[in-house]
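All protein chains but one are shown in place.
Right, subunit A next:
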Amino acid sequence: MSNTGAAHAASHDHGHHDKTGTVIFGFWIFLMSDLIAFSLMIANYADAEWHGIANGPSPHELFSLGLPTIETMALLISTFTFGICTLGMKYGASMKRTVGWLVVTLALGAIFLGIELYEFHEFWTEGNTPQVSGFLTAYYSLVGLHGLHVTSGIIWGILLMVQMKTFGMNDLIKSRLVRLGLFWHMLDIVWIALFTKVYLMGVL
């Protein structure tokens, strides 16, 4: 056997080999399986939207575009600010700036979530609970699942800021921030699908 692989082998398993790329790749794969969950919920919603109204309201009666549009803008801007946050980190922005943009992002996420909860509350108090019909079940679950993801993203972001304080901006923290970014951007893409399917097509 020759030693042709030796150089590679050395770079392959020397010291603390940099796992950042691998971890992000793994997280990517996880996000793909998460997308399956959203796809199934959307498919289920598409079915219930037509056939599952039972004695409850139809999407047309329930939805208006006002608040969801503001909600959508908040989330779209938040993904943009997250982009600035990670780009800044890449090009050596100060920690203060990185944290600042992250705070803006999470605040926009919180606004999004607040509007969503307000909407849920409105529907709920009008008697349109998930127990009313297959359609409402599908609506609350689909939008709620996304909201739950946003909530976890916000909690994750806050915890990460604490860790930034503790650890400083080391590779580990940077990798975690990039993963949170991927998560956040995915939620944005999913929301575009939800907004289109649930609100736009529901109203039109």
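As a convention for this text, a contact is a pair of C-beta atoms (placed from the backbone, for glycine too) under 8 Å apart; a residue touches a chain by one contact, two chains touch by 3 or more; residues count from 1.
Methods note: contacts and distances are computed from a predicted model.
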item: "Glucose-1-phosphate adenylyltransferase", "Cytochrome ubiquinol oxidase subunit I", "Sugar ABC transporter permease" or "Histidine kinase" - which is the UniProt name of the missing chain; value: "Cytochrome ubiquinol oxidase subunit I"
item: Candidate in contact with the missing chain, chosen from A:Pro130, A:Gly147, A:Gly181 or A:Gly202; value: A:Pro130
item: Touching the absent chain when the full complex is considered, from A:Ala93, A:Ile115, A:Ala138 or A:Met164; value: A:Ala138
item: Residue among A:Ala37, A:Ile70 or A:Ile192 touching the omitted chain; value: A:Ala37
item: Subunit A, residues in touch with the chain not shown (by the definition above); value: 1-6, 8-10, 12-16, 22-23, 25-26, 29-30, 32-34, 36-37, 40-41, 44, 47-48, 51-54, 56, 130-138, 141, 159, 163, 166-167, 172, 176
